[in-house]
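Once you've had a glance at the structure underneath, I'll fire off some questions.
With one protein chain removed, the remaining protein chains of the complex are shown where they sit.
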């Protein structure tokens, strides 16, 4: 279950530059493409003529042309023309509110009348030249909320990512979780520790010594419907930690847009935004490669967890202090779904 | 849903020359093989001993021998012998009426008492030395009627096959559909146009100029249960078109035997019969290769269309003038199924 009256990332902007894209979002089969003037557009992926997916078609002069019999579809879901046919009586297909911003195409899969552009998050890092961003996309066969849990409880780094970002001190340092309206923040601060391999690489990337003690922080921020932005970084120990002068630290935002596909699968748009050495493209590539490897490690665990939960539908899971970020995020989701008249979530709480 | 009291192509003759073949036809699992004297035979693919598929066995002196424990099955579905056993009381398995003709093995999957050899189509091109034939077989995951629709409305060539046989004039030229008993014919005639690449190749193959205007025709003929023969060709413009002297044209029959496997899959026996340069085997191979590429383009579209229709079971599709051939063919099928007591077709009309 997922709220539908919300902005979800449907695709990266460049995924629809050359041809239409078919993608299921929140149970809705969409065709995404660029209409006249390059305007990102999302329609039901169903030709009203004979039911062919419009995503197998082409975009010609801003019109989506069905690849089967040439029906020309408008960006409002109304047929524009079809060779040899009068099309006025053709049934319209659904069109979805869309905003293109921050390098992504955002879709509102619920009630279009409620779509409100002001509800789209402001993402400072995506618009400022002082920041660089690199990322990717995974398709993962599990409930999107298992991914929210994963990202709101980083103790798993010690175990799942032991060779890159994990370290025993994560496990040993308690977290604080705060809820502010629909935002949930879980923070952990570690002092005077050794940086793990990924962060030693980042320190070198920012021309800083990588063999001295550091202070490390993780500030996980959930916002609806299912975005998790994580401020992460290390500073040379004793220089102020999170608040240290940029000359002594490397800090980034782990960017996670988690878009439900079905009840048990989701699209995971992952990436990292950083505000050190933003012009260094080789560093962007190195970080992206490191993240790709790290998030791949979560994939097997999450899909196995999902299979186990489906096989044991009545078993209650534990809600420990470390799970607080996920538990609070699910409460926000439950509240939003209740507002939409969607029942409280089931077995995976 | 499909009529079962009809002759369907089960396999090409050479598919059973060396060993038994297991294939599902109209929901029936068959084993096809050559019995004594090479007689094509179709039985239920189920050994009465322990249920092993007989298609995993061998044919020895015209007897089908189960590959598990050596039961010898006769071509009437009655066990002939089994080492160390009295077999008189063994339950018989079903045998199906079979005719081998025109290079194909035809099976009657319905009531054997109603099987009537005279109902098998006469195919002139398959018996005359003035014709050559080449073809192939695809397994396609869609209702066989979506393939009938596809072949009775060739406007899709403009879009699906734009690099080979498609051209804008197909779209722009209206068709005529006539129903005569159980036969449905949809025709389109185009005059004084450029031949598309496939037909330029065919013109050269018949030693004709390929860079002059042509008249082009498409005459799609549906006959039950689900065969579509399409007369196609081009003649140098102004020479009489369809009726032009053979010296000025290339004409062929696109051969489509569409055999249901399940409700949502079918076997597609495709090919082309031509009566120009019939002795030119290299030309046969070139045409066959071209057709293979063309029909492969339909595959993705049809399977995607099927998935879309299954996901939207209540949605009505449009029945435009260009769909008339398919619509009328489905009416014939509905009538035949009603005669067999099978309910009228569902959502994909």
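Just so it is clear, A and B label the chains in written order, and each chain counts residues from 1 on its own.
Here is the rule we go by: a contact is a pair of C-beta atoms (placed from the backbone, for glycine too) under 8 Å apart; a residue touches a chain by one contact, two chains touch by 3 or more.
Nothing here was measured: the structure is a model prediction, and the numbers come from that model.
Across A:141, A:155 or A:265, the single residue that touches the chain missing here is A:155. The residue touching the chain not shown here, chosen from A:36, A:247 or A:317, is A:317.
Contact with the chain that does not appear here is found for just one residue of B:69, B:139 or B:207, B:69. In the full complex, subunit A touches the hidden chain at residues 149, 153, 155-156, 158-160, 171-172, 174, 300-301, 304-305, 307-309, 311-312, 315-318, 320-323, 348. Residues 29, 45-46, 48-53, 56-57, 65-70, 82-85, 90-91 are the ones on subunit B that touch the missing chain.
Operating definition for what follows: only the chains that are shown with their structure count from here on.
We define each chain's centre as the mean of its Cα atoms; on that basis subunit A and subunit B are separated by 47 Å.
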